[in-house]
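Moving on, here comes chain A:
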Amino acid sequence: MNTRDCGHIISGSSPAKGEAGKTGEWRTQRPVLNREKCLAVKANKDICYQCWAFCPECAIERKPGGPVDLTYCKGCGICAQICPADAIQMENEYDSSEQRKND
Partner candidate 1 sequence: MTVLNNEKTISIYNNSSNPKAYPPGKHVLTGNQSAAIGAFLCGVQVIAAYPITPQSPVVEELSKFVEDGELSAEFVPVESEHSAMGVCIGASIAGARVFTATSANGLAYMCEQLHWASGSRLPIVMGCVNRAMAAPWSVLNDQQDSMSQRDAGWIQLFCRDNQEIIDTVIQAYRIAEKVYLPVMVCYDGYILSHTVMPLEVPDENKVKKFLPPYIPHTPIDINNPVNINPVTLGEPRYNANGVLCHGYMEHKYLHHKALRDSLNIIEEVDSEYKDTFGRSAGGLFSLYKTDDAEVVIVCAGSLSKMNILVVDMLREQNIPIGLVSLRSYRPFPNQKLSAALKNKKLILTIDKSLSYGYQGPICIDVKSCLFEAGISSIVISFIAGLGGRDIKPYEIAETAYDYWNKFLNNELNSENIYESQWINCKY
Partner candidate 2 sequence: MEQYKEVSNFFRNYKKDNIIQIRWHGRGGQGAVTSAKILAVAGFLSGYKGVTSAPFFGAERRGAPVIATTKLSKDVICDFSQIDSPDIVVILDNTLLKSINITQGLKPNGWVILNTPPQFEYDFLHNHFNFIRVNATQIAEEAGLVYAGIPLVNTPMLGTFLHVLPNIDFSHIHRALEQFFSPKAVSKNFDVISRVYKECIVEKSETHFQELQQS
């Protein structure tokens, strides 16, 4: 294994899903969207997108109520903190999976 072919002269990273590997494995909490509060969903327009802009792993898609790619979401909670409409809640992974079973 060598890195000879990467062609890079300096160290760099790009804002892309998966730059830091499969970070979904780090997650203990996951973001859950309240669609009734989300500004983009309510207006059904390309607005706000603060969660998309701030997600350090680029795990949120840029569309109203954009789904979160849980393979890469590391559960940092920045989206919940930044959401101006308070539409994202962080829920424990354990609770969420329990809830899913009940559904």
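Regarding candidate selection, all candidates are chains of the complex that A comes from, given by their letters.
Going forward, contacts are C-beta pairs under 8 Å (C-beta built on N, C-alpha and C of every residue); 3 or more make two chains touch, one makes a residue touch a chain; residues count from 1.
All values reported here derive from a predicted model rather than from experimental measurement.
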{"item": "Complex member touching chain A, one of 1 or 2", "value": "1"}
{"item": "Contacting residues of chain A [partner candidate 1, same complex]", "value": "1-3, 5-21"}
